[in-house]
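The complex appears here minus one protein chain, its other protein chains still in place.
Coming up: chain A.
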Amino acid sequence: MLQIMEGSHAVAEAVRLSRPEVVSAYPITPQTHIVERLAEMVADGDLDAEYICVESEFSALSSCLGAACAGSRVYSATTSQGLAFMAEVVFNVAGMRQPVVMTIANRALGAPLNIWNDHQDSLFLRDSGWMQMYAEDAQESMDLHFLAYKAAENYDVLLPAMVCFDGFILTHTYEPVDIPTQEEVDSFLPAFKPYQRLDAKDPISFGMYATPDYYQEFRYEIHAAMIKAKKVLREVGQEFSETFGRDYSELVEGYRLDDADVAIVAIGSICGTIKDAVDEMREAGRKVGLLKIRSFRPFPYEEVRTALSGVSKVAVLEKNISIGSRMLGAVGLEVKDAVGKQGADVYSYVGGLGGRDIRKRDIQKLADWAEQGRNDCFFGLREELL
């Protein structure tokens, strides 16, 4: 059923349809509308779940972890400082191999305090062992939750997943969203069957102490599961496409890329603006295309390499900065690795930090810069302030 709704409410609908048994979250801007709506759903009896009101994000994810170990499908949502506050538990959830799904309403990290969008918050936890998917619009924000639960709960994966969508740009914007029925979602995402769980009749402890003799092997196992997650994500994406008609069979999406000389690479909602900018540049006779990366962890190296095999210049638009890195951003580092030495020249451009507008003319400038071979650049920087 097509409805015009706020992005946060689309996510709340996706969560309701996924039938979590425990929801635990602490409200923080711009994530608040998701958990407010879920609290209403639980209070109204529209969602049969335990809603745990907690005093902090650390407790929110900790209670989710405990409930997941007890065998429940669980959900949480956060952003920015809240995610940073959770960081210790974020690593524990992955280490204990619990398929927790958490929405990240992407927001800049302080200081200075800022509530607007960039990708610094989720990307700083890229090495935690969580899958990370980035949505372009409200529809994708909704759909990725179904994929996230299905992939996370696969016994070949058993890793938690972050569904990341841009704060305010997507959370607070109204768009038409196609909402599936409960029956459709149930057929795609059956009830959770835990791989193992806390049970007084068959006692087990999670996340035990591991000496140097064992710890490294446990980390390797998490890494191996993340590599397997690529195949699983493609499979569940293909199944989703067949069920719902929206294509998530690949972890990347090319837009007018087939004959492009210059490719712009990005994650998240900015891909929509880039598509418009690409159309304008195409009308002006420039061979420019977009490569949108939907999954940052696991990172689809082969698909990125294949998609960029025909281009000579790649401009990676980064809404994050890896302080001190020569490539400036986390996405550019991965893209450069995927393309390899013999491939296109990859340039990393940082902008849009802390909610700074990115306009079509900025994107055109990035294509110019890539053609000129300019590297390590900030765009939209107010140099008069420096």
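The rule is simple: contacts are C-beta pairs under 8 Å (C-beta built on N, C-alpha and C of every residue); 3 or more make two chains touch, one makes a residue touch a chain; residues count from 1.
The rule is simple: contacts and distances are computed from a predicted model.
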Undisplayed chain, where the name is taken from the UniProt record, one of "4Fe-4S binding protein", "Ech hydrogenase subunit E", "Agmatinase" or "Electron transfer flavoprotein subunit beta/FixA family protein": "4Fe-4S binding protein"
Contact partner of the left-out chain, one of A:56, A:196 or A:372: A:196
Of A:70, A:96 or A:115, the residue in touch with the unshown chain: A:96
In chain A, positions touching the absent partner: 95-98, 158, 195-196, 203-208, 210-214, 217-218, 221
